[in-house]
Structures are given as structure tokens and as C-alpha cells.
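Every protein chain of the complex appears in place save one, which is left out.
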Amino acid sequence: MMDRLAFLISEGIRNIVRHKLTATTTVVSMVLNLAVLSVLFVIGVNSHQLIEYVRSKYKIEVFFLPDVRTDDLSRLKSEIDAIEGVRSTTIITSDDAKRIFKDQFGEDVELMLGYNPLPPSCVVNVVRDTKEPVYPEAIIRQIRALEGVDEISYQGRLITRIEKAYEQAVKIEVLIAAVILLITIVIMSGTIRLSAYARQELMKSLQLIGASRWFIKIPFMVESILLSITAGLLTYGLTMGALRWGNVLLSRYRFHINPDPMLLPALLLVSIFVGIVSAQRAVSKFLRT
Amino acid sequence: MMDRLAFLISEGIRNIVRHKLTATTTVVSMVLNLAVLSVLFVIGVNSHQLIEYVRSKYKIEVFFLPDVRTDDLSRLKSEIDAIEGVRSTTIITSDDAKRIFKDQFGEDVELMLGYNPLPPSCVVNVVRDTKEPVYPEAIIRQIRALEGVDEISYQGRLITRIEKAYEQAVKIEVLIAAVILLITIVIMSGTIRLSAYARQELMKSLQLIGASRWFIKIPFMVESILLSITAGLLTYGLTMGALRWGNVLLSRYRFHINPDPMLLPALLLVSIFVGIVSAQRAVSKFLRT
Amino acid sequence: MIEFQHVTYEFRRGGGIYDISFQIREGDFVFLIGPTGCGKTTLMRMIYMDLIPNKGVVEIDGYYSNKIKRRQIPKLRQNIGMIFQDYHLLDDRSVAQNVALPLHVMGHSKNNIAALVPEVLDQVGLKGKENHKPSELSGGEQQRVCIARALVKDPDIILADEPTGNLDPVTSFDLIALLDSINKDGVTIFMSTHDYNLIKGRDQRVIQMQKGRLLGE
Partner (left out) sequence: MIEFQHVTYEFRRGGGIYDISFQIREGDFVFLIGPTGCGKTTLMRMIYMDLIPNKGVVEIDGYYSNKIKRRQIPKLRQNIGMIFQDYHLLDDRSVAQNVALPLHVMGHSKNNIAALVPEVLDQVGLKGKENHKPSELSGGEQQRVCIARALVKDPDIILADEPTGNLDPVTSFDLIALLDSINKDGVTIFMSTHDYNLIKGRDQRVIQMQKGRLLGE
């Protein structure tokens, strides 16, 4: 039993050597298909980086009533921090505001007017690394309900528009990725089927000498899986190489593409899945007697 | 001679029927590859539409000296029209300007101030349907050199930035298209090669009974070309169908994707080219004795 | 035990075998003769159930052609050593690997296979050709690879479809002698041939066919 299994697996490996041409063609075909997929994957993952950058520029400024005291401020801060969708907050006290004013305009407002007209305020940063669109209205509403809040300034319509556009873009990207995934699978399984077609006589002969369907299928599967893994690894190498090169080009723009740690597993998953399914289908087709 | 040619061509056609599986697999593989290409082609052609829209919003406003007379204006207009890169101009006389002011603010400036302070001006539209980037500086320089021109207002830095970005995008798109074209060709030729591999015994037998290389090659070429044309036509149909569907979806955004009249010829050219070259290579490989 | 009961099989394009009934008991050595195209190969294909009768029943070792399930057919074939008229060798591997194949199919151990294969290759006179591909052999050598592949699994039944077509008379007689000795060990042998010289002067049972029908014995 162990010997038979070992034989079947070694058969799969030897089949690759025996049919070098089909093996090479299959791997090349798969690599090219997977490359398109993995580029799409990388773009998908990194488009998030873009929106995160934009989100980091979103600004909600909360101005408090002038009579809010310093210890009230820290309470307000922690209340705002607790609101869902808030990433961080920075409190600017009246004194801070005065100093900032002085830094920017060179004038001391308090000396000029005799009192400090600048109210304490707070800059609220929203979460940026969520897959969901960020809509600030809910946050605004909760902040407004807090005691001591005077006025809120934020770029509401702009944010909503950006988020809508991003949402749309993600949808289109998912659609394209799905279509390309489908195309990849069909082309890859066509390739494996053709390589099975070239060997149908051999399969027929095996069947005639009493080989069961499994006996014929397993080496073919092993072969297909090995080719798939090879293709997956090659594609990974290629993608990483292209990324490194792309990052050199992009460094001018201060933009850095990150490969996702899921890229390799995803590639292997897709390729092995396709390998198994199409080998299964191809062999079944030629064993139908 | 005629009979032999007729035979070779009919052989090519019958080979498709004889080897249905390889024919189907090849066509499916090709269609899917070409589909990706043609989507890219359509996007490329229509990205131009987008930049043209943006360009139609570029604005150069030329203000003339208040003492420029009406007949000087029409001379100035034709001089500006003659400048390379100018699509059209619209003269706004002092009176026009007054009327526009009145329409917008409800006040008659002339009545208010006792004279019309608004100078005659001219709105210059730049060409938009060029493949080259549009840089307004040269136009500005030439306008400034004209006698009677007082001041020019334009969105210089913005335009330059948009054009630079567009130029970059076109470059990236061309690069991606080239890579995908290459991938398509390699995958398609791999497919044809595998289908030749499945028939290497037949080719060997033909050779043994005295068939020349051409006798073996021509039917294979005919077959390959027919399959390519089929794939090209199917892809065209598919792309047009997808476009119609896409336009329905896009109609909300008042954006309309146009298929290029070159799409069909381009598809056929690519597929037939690939068909011929890879059939040629595949057959040569198996006839090497 | 091989038994045909009023077996008829007709190909879609016409031709085939009609109303065939006969029996071969365990340990028999039976010849099947008849002119080219009379249906010998077709009859043999029904024994290893590559073809299933249109009418009638074939029984092989307790398997009935009208009841057998598709996944039982490999089991049946594993007990039969088949020498195909058109060899059915796998050209993507060596002679030794071809001969080893049925043993792998039956799950023999590696050591067992390593011992059996050279022995049987020696028996059929293919020593020194172990590493050739089938396409690198002469016609007669290919035929002997096919014979070796049938013998190596030590089957209960040997079906030999014109196994001497590409062999010279000396080698042919050697093969018959080899089959004789195997038969002595209790193996049933059913062999088709059109080489009347080969069976002349032997007192074995001979089934004669003509145009798809049995002519008598």
C-alpha cells in the first residue's frame, strides 16, 4: 500500500520529466495568468493605502465654549475618543491656540485685546484603515451632543464624495478581479486539458491493463499540483521582483507598494485549486468509456 | 496544382472538425485572452474622452486695454485664433461685460460709476482632441506679445499638473497593454503548441509517406487562422455586448464609452498574427528531424 | 472459467460477432483461429470487458458481463494477462517500467517488482533492452514486451491475441513452449492466431471462427 502510494506520487513527478513540453507550456501559461491576477491583487491591497492617505487628511475641528475648564477638556477628549470611528484626538487649549497664533502671525492676541478670544478646541482624526467607507456625520452628531461643544467645522460633502467614489472603485475592482479570476481558471484548465488530450492513448492503455480510475488519476493530479505550485511560486517571485522595481520607480512619488502577506497563500490556493479541478475534469473526460 | 491547394485548405477546415476538443479549447483560450486585450483597448481609447472633457474646462481669459476699439478686437480675435493650440475664442466687448455684470448682480455699473470700467476681454479655448499634452505657456506668451493685451488670467499650474498626470497615465497604460499583449501571445501560442503536440504522431506519419513540410504546415496554418478569426469575431461580439451593457450602467454618470472602429481590425490582426506565428513555430518544432 | 452464452456484438458500422457460445475451463489451453477480420480480437475484447455484448452473457471468473459494475472491471483485468494485437505499450517510459506497470497496479511491493521484472524480461529474451523506450525496439521486441507485461503478473488467465505476428518461427515456437510450461502450472491460456503451422501437430482444442461466427472446433 505504501509502495503503491509512493509509486503513484513518483509517477506524477516523472510524468513532468517525461512530458517536458506540456509541463513547460502549462507552467508558462499558468504563470502569465497568475501574474495578471497577482498584479490585480497588489493593486487592490494598495488602493487601500491611497484612501488611507486621503483619510488621514480628513479634518474635524471641534470648538468648545470659552468657559470650558482644563479638567473638563480631558473628560471631553476621552468622551470623543470613545466615539466609534474616531482614531485620535488632539486637544488645543486656549493657551495653545494663543501660542499657535503668535507663531503664525507674530502678534500676542491677549496683549492686543486684553483677553484671549481663542476658545479651546480639539482636532479629531477619523479611523482610516477600515474597509468600510467612513462617513463623518454620525461622529459629528455624537460630538455635537456633548456638553461644552460650541461649533464643529468639517469638510462634510467632500469626504462623502471621496468615500462614495472609493466605494465604487472597490466594487469595480472586485468585479474585474472576479472576471479575470474566472478567465484565468478557464484558460488554465484548458491548458491542462490539452496536455491530457495529448496523453489519452496512454491513459487508455493503462486502463486496458487493469489500472483503476484512481491509479490513472492520482499521478495526473500530483503532476498538476506540482506544476501549479511551481507556477504559483514563480509568479510570486515575478511579482515581488516587479514590485521592487516598481517601488524604485515610484519612490519619486513618495508612494510605496506593499505586497500583502496573503499574496503567496492566495496564489498557491488559486493555482492548486485550478490544478486539481481541471486535472480531475480532464482525466474524467478521457476515461469515460 | 489547384486541386492540391483546395485539398490543403479543406484539410485545414476538416482538421477543426476532426480535433474538436483542441479546436474548442484553443478558441476559448484565445477569446478570453483577447477579451482582456480589447477591454484595455477600449479603456485606452476612451481615457482620451476623459481628458478632452477636462480640457474643455481649461480657461484662458485675456483682458484687453480699455481703449481697444471694436474693429481692433476682431483683428485681435483672428490673431489669437491663428495661434497654434487655440481651438476657439469668444470676444466679450465692454458692453457685453456690462450686460453680464448686470445679469449677475442686478446693477448697471455704468449708471453707478458714470462710466464702464469693464475692459473688453476674450475667452480662449485650447485644443482638446490632441494626443500630445497641452501646455498653455506657449499660447500665453504669444498672446502677451499682441498689441492691446492688458492682462491674462489662466489656471497655469493646474493645467500643467493635469496634463503631466495624464501623460503619465497614458504611458503606464501603454506599458500594461504591451505586457498583456505579450502575455496573450505567449499563452495563445502555448495553446496552439499543445494542440500540435497532441498531433505529433500524425505529422510524423505524414512526413514518412513523403509529405513536404509545406504540405503539413499549410492545413495547420489554415486551421490556426480560421480558429484565430473565429476567436477574434467572438471577442468582438463579446466586447460590443459588454460595452452596451456597460453604457447602460454608466448612463447615470452621463459618460458614454465608444468602441473604436479599429477594434475589430486590431483584434483580427493580433489573433491572426498569433495564429500564424505560433502554428509556424509549433509545426517546425515537431517536424525537426 | 470463461463462458460465452449466445453472445452477439455488432459495431455501429456493421460487422462484429454473432451468437457465440463456448466454454473454457480452468487450466485449458485453447487456440482461436480464423482468417483476418473474422472477429478474433472482438471476441477477446469481450473477455476483458472492453466491449459488453449486445445480446447474451459473458462470464469470466464469476463476473457476468450484464451485472458487472464499472469499477469492478479493473479487478477483473488484473487477473487476466492480456497480450494485445496492437501492444498498447506506453511510449513515455522504458521497457522495464512498462513491464512493471501491472505489478504497481496490483500493489506489489517495490522489492518484489525489482525481482520479478528482470526475470520475466529474461524469459522473453529482452535482456539488455530494459532501458529502451518501446519506440526504440524492433516490432518483434515490442511484441515480446507486451508478452512480458502479461506474464509478469502471474495471472489466472492469459489472453494472447496473435502474439507471434511479428516473431520469427524460432521465437514463436519458444513462446509456445513458454506458454505450455505456464499452462502446466494451471494457468488458463486462450490464444488467437492465423499461423496454422504453429498449431499443426498439437492435440489442443482449437476454436475456429469465420465471418463473426463459430465454425466448430
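Letters A, B and C mark the chains as written, and numbering starts fresh at 1 in each.
Everything that follows uses one rule, which is that a residue touches a chain if its C-beta (ideal position, glycine included) is under 8 Å from a C-beta of that chain, and two chains touch if they have at least 3 such contacts.
Please read these numbers as outputs of a predicted model, since none were measured by experiment.
Note that the absent chain touches B, C when the full complex is taken as a whole. In the complete complex, the residue from C:Glu26, C:Asp122 or C:Glu136 that touches the missing chain is C:Glu136. The residue from C:Ile24, C:Leu121 or C:Leu167 that touches the chain not shown here is C:Leu167. Mapped onto chain B, the footprint of the missing chain covers residues 1, 3-4, 6-7, 14-15, 18-19, 199, 202, 204-213, 215, 289. Residue-level contact of chain C with the missing chain is found at 11, 13, 34-37, 39-42, 85-86, 131-132, 136-141, 144, 162, 165-171, 194-197.
In this section, only the chains that are shown with their structure count from here on.
Connectivity without chain C: the remaining chains stay one piece (groups of touching chains, all others kept in their positions). For chain B, the chain with the farthest CA centroid is C. Measuring from the averaged C-alpha position of chain B to that of chain C gives a distance of 67 Å.
Chain B has no residue in contact with two or more other chains. Among all residues of chain C, none touch two or more other chains.
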